[in-house]
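Only one protein chain is missing; all other protein chains are in place.
Presenting chain A:
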Amino acid sequence: MIYWTALQAIVWREALRFIHQRERFVAALVRPLIWLLVFAAGFRAALGLSIIPPYQTYITYQTYIVPGLCGMILLFNGMQSSLSLIIDRELGSMKLLLTCPLPRWWLLLSKLIGATMISVLQVYAFLAVAAGFGIKLPAFGYVAIAPALMITGLMLGALGLFLSSFIKQLENFSGVMNFVIFPMFFLSSALYPLWKMAESSVLLHNICAANPFTHGVELIRFAAYLKWNFPALGWTVFSTAIFTALALWGYNSARSSKS
C-alpha cells in the first residue's frame, strides 16, 4: 500500500511540476511541430519514399516523420526529467526523496513512470495538433501506440536517469544535448528510413540500426499502423531493462560513494 501511495505521490508531483511549467509544455509541443510543418514541408518533394512496412502505400514525408517526432518528444522529455533530477539534487529535494523509507529502485521507478506518463500526454497533444493540420494516423492507431509510447518513454527516461546519476552539476547538462540527444535523434530512423541511410553510408546505417531510439521509433510507427514489430519490441524492452539497471546502479553507487 505504501508503495502505491509513494508512486501516486511521485506521479502527482511530476504532474504538478508539468502543470506549473506551461512554457515547458509549449516548448515540447512547438519543437516537433516546427519539424513537422516547416522542415518536413520543405523536404516533402526532395525525399522520395518507397513503400516500406508498415506502410501499404505511398505516404508523404510528413506522415513518415510523425512517429519519429513522437519519439523526439519522449527523448527530450526523458532527458529533461534527468535535468530536473539534477536540479532536485542541487536544491536538496532529491535527498529528501531518497531518504524515504522505501527501496530506492521503487522511488526511481515511480519517478520514471510519472515522467513517462507526462511525456505520453504531450505526444497525444502533438498528435492532436498534427491531426488538425491533416496529418493523421489510422483511427485505432491512436490507441495502439499508447503501450509503444509508454515502453519507449520508459526506455528513454531510464537512459536519462542513468545519465543524471553521473552529472554532478547543471552546467554539464549541455553535454547531454550534444552527445546524447542529437546523435540519438539524427542517427535513427526518425527522419529518414534506414534504407535511405544505407544508400549514403553503410556504417551510418549500421549505427542507426543499433541505436535503441531507432527501435523505439519503429515500435511506435508499427503500432500506429496496427502492426507488430517484434524485433523493435524486443530491443526496446531489452534496452529499457539495461538502462533501468544502469540507472539503479548509478544511483546506488552515487549514494554509497557519498556515504
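Assume contacts are C-beta pairs under 8 Å (C-beta built on N, C-alpha and C of every residue); 3 or more make two chains touch, one makes a residue touch a chain; residues count from 1.
Everything below uses one rule, namely that contacts and distances are computed from a predicted model.
Its UniProt record calls the unshown chain "PQQ-dependent catabolism-associated beta-propeller protein", which is the correct pick from "PQQ-dependent catabolism-associated beta-propeller protein", "Phosphoribosylformylglycinamidine synthase subunit PurQ", "Sulfate adenylyltransferase subunit 1" or "DEAD/DEAH box helicase". Contact with the omitted chain, checked across A:Ala15, A:Ala41 or A:Ile242, is made by A:Ala41. From the options A:Tyr58, A:Phe166, A:Trp228 or A:Trp249, the residue with contact to the chain not on display is A:Tyr58. Mapped onto chain A, contacts with the missing chain fall at residues 41, 44-45, 51, 56-60.
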